[in-house]
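Structure first, commentary second.
A single protein chain has been omitted from the complex, and every remaining protein chain is retained in its original position.
On to chain A.
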Amino acid sequence: MGDRLTASTMLQNEGKELTKEEKQRLRKEKKQHKKNKKDDKGPPEKEKEKEKASVPAPSKPATQSPAHKAAPAPVHASESAAAAEKPAKSKAELRAERRARQDSERTSKQGKKEGGQQSASSKPKATPNELQPVVKRLPEHVQVDDPAALKKLAKKLERQQVPLRSDYGYKVSLFSHLHQYSRKSPPTLQISIPATVIHPSIVRLGLQYSQGIIAGSNARSVALLHTFKQVIQDYSTPPNEELSRDLVNKLSPYISFLSQCRPLSASMGNAIKYIKKEISNIPSQCKEEEAKGKLQACIDSYINEKIILASEAISKYAIEKISDGDVILVYGCSSLVNHILCKAFEKQRKFRVIVVDSRPRLEGREALRRLVKKGIRCTYVLISALSYILPEVSKVFLGAHALLANGYVMSRVGTSQIALVAKAYNVPVLVCCETYKFCERVQTDSFVSNELDDPDDLIVTRNGKSHLENWQTVKSLGLLNLVYDVTPPDFVDLVITDLGMIPCTSVPVVLRVKNVDQ
């Protein structure tokens, strides 16, 4: 890097009048220099770089020197020495030199990254991480083991006055890029009482998310929209600000706080996108009360259309698929599947249900309670008994957390296992999912983007003894509590949405149509 600078300052020292070409080349040099510096030093240097960039195009040697003053000191020392060493080198040679230098630096950087992820890179699935310096990171991708990204996140949260929640415990190396929080350190540790920076309803919602009181994709979205209604109700436009711009800015720290409490789900992400779009579409001459009323009505209609009416439509389609004498297998507690089964029971279909459950959440117990309360005949097994009861099953109904753009189904961990075994037994698998959960992400494995829950949930206490109590002291032991997994479309026979019954591979079509509509 020092050499590149010497090349440009050498020209300056030679006293040549800089032609247009040379000026352009120098500009390009500077840009390259900036880019490399940015990759090496990280964001704190960004301000320095911006200052450099703000310096106008180096048309005069005089303006160049202040810009280069920011460069490390040894450069100045080597300048004069190098100037004497290299008299007239042709432009082509300099360009070739520069290119060679850039290539060598790029390979050395990648080498560093590879070394750092030796354990992870044993599986090819970790390769997306290596592309990080070159590819622009999508905001959904968490990168906890990259200190630069963490620093960026910390700065952003500090700016928004949202407290940073610290990770807990040893993370299994394959998932070290994800956050892992403990329920014992709540996100409200540093929030003042009474909550002033963050709206109290948002604090309440965040607590309910982190403690699992509101769990399940639909419930979380509805609760989020309900809270946004309250925030909008209490909002008042500051003077000299426009509601359409200021309200969106107000919502950003709230959303950061909520994602600190629990990573946002795909459905929540879509709901937030919709709200932000609606807010920014509010005409500037609209009065505040009118605008607020409009937004509340939008939220109500969104919930009504996308959640309530969608579940009615899905039930209608699904009931066609349930015939008398069916044995239906469900996994965990999906609000939509429970709704379908209850509606089918009301329509006098004769079927029985097998509820499959898994640790540590044991959500199947809640599904079991709701179905039995309705009067449906149920059997309850743990997922380890899956292959023993599958011969009895005629259909499998699964709920989804999100449907990805390549047709993969993201759902509670264990779902892909059920789909796989069902496929082996030739049992049809039907996934029920509303269209607002369709997501533009593409994922083929469960590692890249997932959620790690509190590892202490895995500790079980029997007869007063918990053997895993001191798991942190055993250095080679890691507890992994995954929340989601992805099921490939080959194992899913049908997806029932409010638009109808579609095959898994038609998801991108639906997304495209949705985007065209919007």
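Assume a contact is a pair of C-beta atoms (placed from the backbone, for glycine too) under 8 Å apart; a residue touches a chain by one contact, two chains touch by 3 or more; residues count from 1.
By our rule, contacts and distances are computed from a predicted model.
Per its UniProt entry, the chain excluded from the display bears the name "Translation initiation factor eIF2B subunit gamma", taken from "Large ribosomal subunit protein mL38", "Metaxin-2", "Translation initiation factor eIF2B subunit gamma" or "Histidine-containing phosphotransfer protein". When the whole complex is considered, the residue among A:L26, A:V142 or A:V222 that touches the unshown chain is A:V222. Considering the full assembly, A:I214 is the residue among A:A148, A:I214, A:L468 or A:V483 that touches the omitted chain.
Shown as candidates are A:L26, A:L174, A:L251 or A:I303; the residue that touches the absent chain is A:I303. Checked against the full complex, the one of A:K34, A:R106, A:K156 or A:R204 touching the unshown chain is A:R204.
Although one chain is hidden here, its contacts on chain A can still be listed: residues 186, 188-189, 191-196, 200, 203-204, 207-208, 211-216, 218-220, 222-223, 225-226, 229-230, 233, 296, 300, 303, 307-308, 332-333, 335, 363, 365-367, 369, 372-373.
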